[in-house]
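Below: one structure in structure tokens.
The complex appears here without one of its protein chains, the remainder shown in place.
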Amino acid sequence: MRMTRTFKWLLASTCLAAASFTLPAQADQLADVHKAGELVIGTEMQFAPFDFLKDGKQEGFNKEFFAKVGKALGVKIRFIDLPWASVLPGLDANKFDFVAGPLNVTKARKERYHFTLPIADGTVALLKSAKNTAFTKPEDIAGKVIGSQRGSAQLDQTKTYANSLKPAPEVREYVDFNQAYADLANGRIFAVGNSITNIAVVAKERPDTFAVIQPSIGKKVYFAFMGHKGANSDSLIKAIDDVILTMHKDGRLAALQKKWFGMEMDVPTADFVPNV
Amino acid sequence: MFDAQSFLHALPLLLRAAQMTVFVSAVGLLIGFLIAVAVVSACLSPRPPMRRLGNLYTFVFRGVPLLVQLMLAYYFLPTLGINVSPDVAAIAAVSLCEGAYLGEILRGGFLGIPRGQIEATQMLGISRFATLVHIEIPQALKLTAPSLVNEMILLVKASSLISVVGVAEITRTAQNIAASTFRPLEAYVAAGLMYMAVNGILSVLGHYAERHFERA
Partner (left out) sequence: MTASLSLIQQYGPQVLSGFGITIVSWLGAVVLGMALGFLIAVLQLFAGRWVRTVLRIYIEVLRTTPFLVQLFILYYGGPNFGLSLQALDAGIIALAIYGSAYFAEVFRSGFTSVPRGHLEAAQCLGMSRLTTIWRVQLPQMLVIITPSLVNLIIILSKETSVLSIVTVPELTAILTQIGSEQFIYVQTMLILSVCYLLLVGVTQKLGSWAEARASRFLQH
């Protein structure tokens, strides 16, 4: 008799849990954002020059870009700083409306999420220690130890390149890029694989510690922001895309790129098929 | 080797972060205590299924590392329709974990209450719940007060892991400082000292609490 009661209880709670897996997304996301008066964005603040902390405050491309989006949409912008591995799961879990990052546009991600139009070049290249004068071309990493960020598309591309070399370098997975740069500076690793946009800025700010290795090691990829996939989110993404297109036309995007990346970048202004 | 200036600059930022650390630990302890009472009641229940449930809870929440519990609370709770901010997810995970550990401590406390008292309440017709609240919990608290303070200290240390879900407590703040100043040693040593300060204060409070309970 007692066994049956416990069993029934377990069965009931499992059904409840299963039922909640199928909770549908509610109304139009853009309408929800307008109603709430704010757009909540998940990001990682260890990703200069897009998102980084200066004296504990957020600075970077994302802050300025989304300030413009907020003005265009008439809503406040609120950023949530998370370790990178928690950002995409956080979007899935509806902990925020949108992901900044930005992220590399990849085929796998496009199947599950909805990207905005791209805003920068995300092609992966290698960062080296400036003291390492023997290291002049990407192939020099063969047999060495390199690093990138766990859960990032840059890691995937770094690994792909690494596996094409003989002997293949060991790829260490860091929780964020800043920790990888720290280990590059203290000599634990030989190179860091990250998008050229990021490492160019790092090398420019600390030229006696870091330098970029050309050419890039991955296929051409673009950086974009990302939201939920589905009809409910289309209007929100389209609204942000409209802001991006406007910024293309009036030169504000190019100005932002020049300010934060040191140069303007050519990015697609319509949907495209990613290379990775 | 050690840059005293970055060290000193880190301290005020970490002091602010310490407030979050103490907040999460305190709330975690409070809610964890309530969960622990439920768990202990289950473990000491005369009904075998309740006992099995209580023991299962204790096994699971003491067996899975807190780091993994935090990540699970963060990713998994929403699929059950429980959608909360990172802070709340952190407190929830910490409370659930604490509930298991506190449950074990309270079990010792509950078992230390003379059975005669429980039998007396049954004879007087006092409800199970009232017995719990008025007789068992106060005495268990008295018996286990030092261990509870110890748990709070452990909780403050464990809170360093909630940086995994992005809560701006001491360790995450130290990480941010290390990243922007490129001086990790100074940032983390400052963090360590901050934890020692918080735990030191807790120990002192604990001694006062012990003496207070002994007098009563």
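The first chain written gets the first letter, and so on, giving A and B; residue counts start at 1 in each chain.
Quick note on the criterion: a contact is a pair of C-beta atoms (placed from the backbone, for glycine too) under 8 Å apart; a residue touches a chain by one contact, two chains touch by 3 or more.
Here the structure is a predicted model, which is why all the values come from computation and not from measurement.
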Omitted-chain contact residue, chosen from A:175, A:236, A:256 or A:276: A:175
Sole contact to the chain not displayed, among B:45, B:85, B:147 or B:160: B:160
Of B:44, B:126, B:141 or B:189, the residue in touch with the unshown chain: B:189
Interface with the unshown chain - residue positions in chain A: 85, 88-89, 92, 108, 112, 147, 150-152, 155-156, 172-175, 179, 182-183, 186-188
Chain B residues that touch the omitted chain in the full complex: 1-2, 59-60, 62-69, 71-72, 75-76, 79, 153, 157-161, 163, 171, 174-175, 178, 184-185, 188-189, 191-192, 195-196, 199-200
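In this section, only the chains that are shown with their structure count from here on.
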In the complex with chain A, residue positions of chain B that touch it: 13, 47-49, 52-53, 71, 74-75, 77-81, 83, 85-86, 163-166, 168, 173, 176, 178-180, 182, 184
List of chain A residues in touch with chain B within their complex: 2-3, 5-6, 17, 20-21, 23, 45-46, 52-56, 80-83, 86, 89-90, 92-95, 176, 178-179, 182, 185, 206
